[in-house]
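Complex shown without one protein chain; remaining protein chains in place.
Showing subunit A:
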């Protein structure tokens, strides 16, 4: 199994034969219609039906209830935009937004750079290539809970390995769950440990579509390996980069499992919401305080946040490579 992706080499296949004209005969017209007109729709329908039930319907349902004061154990009352104005005025919500954005930046920027370098290294020829390439995917198949348990131990205040090592250099023990920036760093390493390999493999697949003759030509012109990396590999990877960055944006802004498990499954995200993300805030409002309307409104604000974040990143990435 090798990771060859041929997207960059559109093979020039012969033109497909023009569709035969089937003259409908009486009695068989339904079967023909089913075969030619309906079958494609039937074949793609499972995805759209699932999307309707688990995607579109919840989206609309959430929007509808975001205009209500909906207490699970109490009443349902229309409040118009009341939930949204209250949210924009809610310091706890903004604290969650800041936490989410901060952890997103701290986790994603080094992760993508690291994945890029890792992919570049994996793209060379070496022994046991397959095992090493598969190896970087290993963190992805470990359970989030197991990862959280291990990292929570590593970042323990009193008995954690990280503080122990820091102690060699004379540093005071850090309370990783109580201080805001340290908690973000701890969670960011957890995310990076899990997702760097995944992104590296995607980058690797992208790198293998770059024609070799570009590198040969550059070598003949005397370009160094480093220069080749920055001037050929990175610009040619732009489509892959856009996918990886958008994927990380969506994943980063909906971050939930790692910070939740980091605090023993408690969605408050630390005693003072030091690392409560917007997703955890939504969960807390909806399923701990049972304020469904408020949680729905927050979910829609998160949706807007993701749209804006994705748009900004898309525009940024389109500019890399310096051309155009």
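In this section, a contact is a pair of C-beta atoms (placed from the backbone, for glycine too) under 8 Å apart; a residue touches a chain by one contact, two chains touch by 3 or more; residues count from 1.
Quick note on the criterion: contacts and distances are computed from a predicted model.
Visitor: One chain of this complex is not shown here; going by its UniProt record, which of these names is it: "Xanthine dehydrogenase", "DNA-directed RNA polymerase specialized sigma subunit, sigma24 family", "Cellobiose transport system substrate-binding protein" or "Bifunctional protein PyrR"?
Guide: "Cellobiose transport system substrate-binding protein"
Visitor: Check the options A:36, A:72 or A:113 and report the residue that touches the missing chain.
Guide: A:72
Visitor: Which of these, A:83, A:99 or A:152, touches the one chain of the complex that we don't see?
Guide: Touching the chain that is not displayed is residue A:152.
Visitor: If the hidden chain were put back, which residues of subunit A would touch it?
Guide: Here the touching residues of subunit A are 72-73, 92, 144, 152, 156-159, 175, 177-180, 195, 198, 247, 250-251, 254, 256-257, 264-266, 268, 270-272, 274, 287-290.
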